Every structure is written in structure tokens, then in C-alpha cells.
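Take this structure, written in C-alpha cells, and hold onto it; I'll ask about it next.
We show some of the complex, not the whole, and keep each chain where it was.
Which chain is which? They are A and B, in the order written, and residues in each are numbered from 1.
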Amino acid sequence: MDMKALLINCTLKPSPAFSNTGALIDKAIKLLKHHDVETEVIRIVDYNVKPGNSSDEGKGDEWPKVLSKIKECDILIIGTPIWVGHLASTAQRIVERLDAIFHEKELADEKTGQYFTYNKVAGCLITGNEDGAHSCAAQLLWAMQECGFTIPPNVNAYWVGPAGGNKDYVEAGGKKYFYTNLTLQYTVANLVYFAGLLKSNPITTNLKELEKQAKKDSE
Amino acid sequence: MDMKALLINCTLKPSPAFSNTGALIDKAIKLLKHHDVETEVIRIVDYNVKPGNSSDEGKGDEWPKVLSKIKECDILIIGTPIWVGHLASTAQRIVERLDAIFHEKELADEKTGQYFTYNKVAGCLITGNEDGAHSCAAQLLWAMQECGFTIPPNVNAYWVGPAGGNKDYVEAGGKKYFYTNLTLQYTVANLVYFAGLLKSNPITTNLKELEKQAKKDSE
């Protein structure tokens, strides 16, 4: 089955600077290729994604380029560093640009009203020199679910340093760290399984029909 | 298809006191029945779920009763009130009791190592007199995903009062509130669709096999 994965690296550092989150993403790519999934990775700071709440913030805004890649993928993996226990501003930017438009009627399926994200799956990869991965994962996966993605079981892998740590993923030998590698295996396998499942069995929920029922129920 | 939904009401008030979260749960039950899903609702404070990190905390602990209900369900819906912007202690108790045991070998599938939660789906319902629903949903859905449940798109419905609000869901007329009713429709429809999908197409991921590969990759 033809499948495409888009991996967005939310490191704060523009290419070609080395990115630890990128190193974890590279491992994911290797596994995805093993499953014959076509992959594309982008570094979000290489794009000028303007703050805003429309599908195109005008002159210079490169969000439309990113959005078109998201539209084409079956599997979305967001990789983010942790900043002050939180997902990076760059990752939050993606979430807010997506949130502003995912429900737009022009993007939705005409018959069912399903968002363009329906039948896509999402997962996340997180690295940090210090604590915060679970909180980042919770915010990211919940937000993706809210925007219409399906979240398979066990689709987040992370590595963090110890309290107050100052070494990053690669420098600290994280690439050989078992638990991160294990959860990465789970993440990729479950994302691929569910992306295939939804390709063969597209969600049938008719959001337009449900809206009518909700209106009736609210009178 | 025979399907069972378990709805856990995490209100702080023991039966038979009126529960606002219970009122939202009741609406979900009505919709689930419409889909011919068998439903059971329990109020967690009616059980003596002890603090702890084993599958049975001994004398008086009623977590085993709750756990056996979770094992039998296809759809798990956790309903929680918001307390100080957070999920109620009662909901967090369920999360921590589940987290302590979901990965236990005795509970896992012998061949694939899949957790007993695989092929089950989870969603959540949240009510509060004030702000906090998104944060509760993020924590709950992420934790359920971490424990092995699948999270379909748009499976949380909520109602909250205004800033500093002192009226609850029912008193404030929330049962007729359109957005809550709409997202409730989405929640139930998507949970039912995915529970059916996974019944027909059980997840094939072999966690034991992936563990071997992760070990090799970590040498």
C-alpha cells in the first residue's frame, strides 16, 4: 500500500545546524522506510510560518507550503524539543495554524463534512536535556486528535536528560538508549498499521448528519 | 456487532447525589444505545479504589472490580469534573492504577505481547463550572493512549461555565448547549466506528518482536 509520512522537526535551529530531535527523527525514518512508507522531513524553522489564524497570512507566509504537505500525508509525526517543560514555540505555531483552519468548510469532505485530517494518523517524538516530555506529548496528541487525526496506541517516543541536565540526546548516547528505541518501534509500527487500516476502511462518520441531530437535541 | 461501553463517572459525590458529569454521561449513553452498544456506568467514588501501584492493594481495595469491567469493555469513556483547572483526583486515581499495571506480562497477549488495552478505544467527557476542560482532556486521552487504548478523532466533549463561574452544567442549561451536543455526537460516533473497526481488524503489531529489534538497535 502506498503511504506517505511527513515528519516535522520543530527544533529552534535552522538547517544545516545539528538537531538532536532530528537525530531521533532520522531513526524513525529508517523504520518507516523498512515498512515501505515514503517519507519527507522538514524543519519548520526553515520556513517562514507567520503567527496568525488564517490559512495564508499573506506576503512571505510559508504556512501554505507546510499545509499542503500535511494534506498529502497519511502519517504525521511531529518532533519537538522541550523548552521549560513545554513544547517548543515552533511546535505550538504548527498547532495554532492547524487549529485555525482544520474545520474550514472548503477543506472538508463535501458529503460527510469530515475534516481533511480524517483518515490520517499522528504521533510525536520528543527530546530534551530535561524533564517535560509527557506534558509535550499530551498537548500534541490531544491537539492532533482535536484537529481530526487518529491517535493509535503508544505513538510517542521520547528521550530526556536528568534533572537540570545539560547534555542532549546524541551527546548523551541516547541513540542507544533502549526505552526510547523500544517506544520508537511501537510508534512507527502502530502508526503504519493504523494508516493502512484507515486507507482500507475510511471513517464513515457523517459529521453533517450528526450536526443536524445535535441541533435537534439543542432546541 | 456486540459491543460494550464502560462509562466511568469521576464525580466527587457518591450516589445517589446528583452529578452534572453524570448528566452528560447519560446523554452519551442514550446515543450509544442508539448504536446498539451495551452500556454500563459506574461512579468511581462508590468504589473504594485505594491509592497504590499494584493490581490489588489488598483488604478493602475495590480496584479489581473496576479493572475487570475495563477489561471487558470495548469502549472506555471517562467522565470527569474539573478541579482547579485539572482532572479530579478520582480520575487521576484511575489513571494511576491503570498505569501501574497495563504493561504487566500476565495481562498481555502471549504471542504479541500486546497490552490488554489494545483494540479498545477511549474518549472523555468533561464538565466544570469553570475553565480547564482542554487540559483535562489532554491528560486523559494522552494517558489512555500511553496505556494502550486507541484514540479516534474528536472524542472529547465538554461543557464549562464562564470565568469564575458558579453554575454547573445542568443548572446553566448545558443539556441544550449546541457545541457540547455536537462534540458528543462526534465522540460517540467515532468511538463506535473505531471499536467496530478494531473488532474486525485487531491490531497486528507484535510488541515482543519489536522489543527484540529495539534491543539489537541499542547494543
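To be clear about the criterion, contacts are C-beta pairs under 8 Å (C-beta built on N, C-alpha and C of every residue); 3 or more make two chains touch, one makes a residue touch a chain.
None of the values given here were measured: they were computed from a predicted structure.
Whole-complex copy count, one sequence throughout, 2 copies displayed: 4.
One rule holds for everything that comes next: only the chains that are shown with their structure count from here on.
With each centre defined as the average position of its C-alpha atoms, the distance from subunit A to subunit B rounds to 23 Å. Those residues of subunit B lying in contact with subunit A across their complex are 27, 115, 117-118, 134, 137-139, 141-143, 145-156, 176-178, 181-182, 184-186, 189-190, 193-194, 197, 201, 203-205, 207, 210-211, 213-215, 217-219.
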